[in-house]
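Worksheet: the structure to be examined is printed underneath.
Removed: one protein chain of the complex. Kept in place: all other protein chains.
What follows is subunit A.
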Amino acid sequence: MLSLSDQPLWFLVAMLVKILVVFVVVLLIVAYTTWVERKVIGHMQTRLGPMETGWHGLLQPIADGLKLFFKEDIIPSEASKVSFILAPMMILVPAFITVAVIPFGPDIVVGGYVIPMQITDLNVGMLYILAMAGLGVYGIVLAGWASNSKYSLLGGLRSSAQMVSYELAAGMAIVAVFMLSETLSLKGIVAAQMQEFPIAALSFLPNWYIFSQPLAFCLFVICGMAEINRTPFDLPEAETELVSGFCTEYSSMKYALFFMAEYANMVVIAAIAATLFLGGWDGPFPGVINILIKIFGFMFFFIWVRATVPRVRYDQLMYMGWKIFLPLALANIVITGAVVVFW
């Protein structure tokens, strides 16, 4: 592989611009998802949601951000200070760096140079995402442990158990996609979905893996929701019965970082689901718009589900993860393998 210094200058500039744009866009989506979530849930519960700051509360995320910066930041007296400060970052950073391998559109050509609409194309892209997503668990355990609070410690352990069990099922669910596309690179997976549908009678359909792998798609979306702690699987914070679990002792901007991470993870899961199962940037509109529509669709679905279903119990959560989703995902792999080999 070429080192970075061997690359021409325009490449480095394009790289930096891409990183900046993706980072800012993800941050903006994260900020405004909080607003959209409050609005949508508000209307679903026959109330209005935020209305005061700006038109229909449009400036609410900015006001919230300002408020959180000026709130008192409390660190418990016996807390492990370094870990306590490090933990929110350890959750936030993996959430953001996973975006690096997601392709947002087809390669664009500027003045004879080909610029891929993706920060970097790893040939083990999906493996990288799974590895980085796994790092978030460390942040949660660390936050619970560093708080010097029994509730937080137990909350952290519970949450890590939850995330690990769903990560397994989610990882197993998408193995079927790799078997069909024969690559781990997200760019390659998108390219594979742009080919003709394998069954001639259904060739009017795009070759999106949602059609050939509906079970894997459902499993991935459900497990993804559980992994990023979205309702109905928001047991880590379960504000009514657990008093915030692992982040009980957190306040001010540190607390907000956990929620930024949660929403950033939402974006990532939505983007991965769109890339793996809905053809990524493939679709009727120009590249980037397609994937944005798909991401927003998933985000809306997550919010919609939050407004609809009540939270599951912890034993139900574990039961579903280990005894339903994991076996289903494994069975799906076996069947997909048989089809791929014997077709």
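The definition used in the following text is that a residue touches a chain if its C-beta (ideal position, glycine included) is under 8 Å from a C-beta of that chain, and two chains touch if they have at least 3 such contacts; residues count from 1.
Rule of thumb we're sticking to: contacts and distances are computed from a predicted model.
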item: Record-based protein name (UniProt) of the chain missing from this complex, from "Succinate dehydrogenase / fumarate reductase membrane anchor subunit", "NADH-quinone oxidoreductase subunit I", "Branched-chain amino acid transport system permease protein" or "MBOAT family protein"; value: "NADH-quinone oxidoreductase subunit I"
item: Of A:V288, A:V305 or A:L328, the one touching the omitted chain in the full complex; value: A:V305
item: Omitted-chain contact residue, chosen from A:M15, A:M51, A:V175 or A:A191; value: A:M51
item: Selected residue (touches chain absent from view) among A:H43, A:K71 or A:K323; value: A:H43
item: Residue numbers in subunit A that touch the chain omitted from display; value: 40, 42-48, 51, 304-305, 307-309
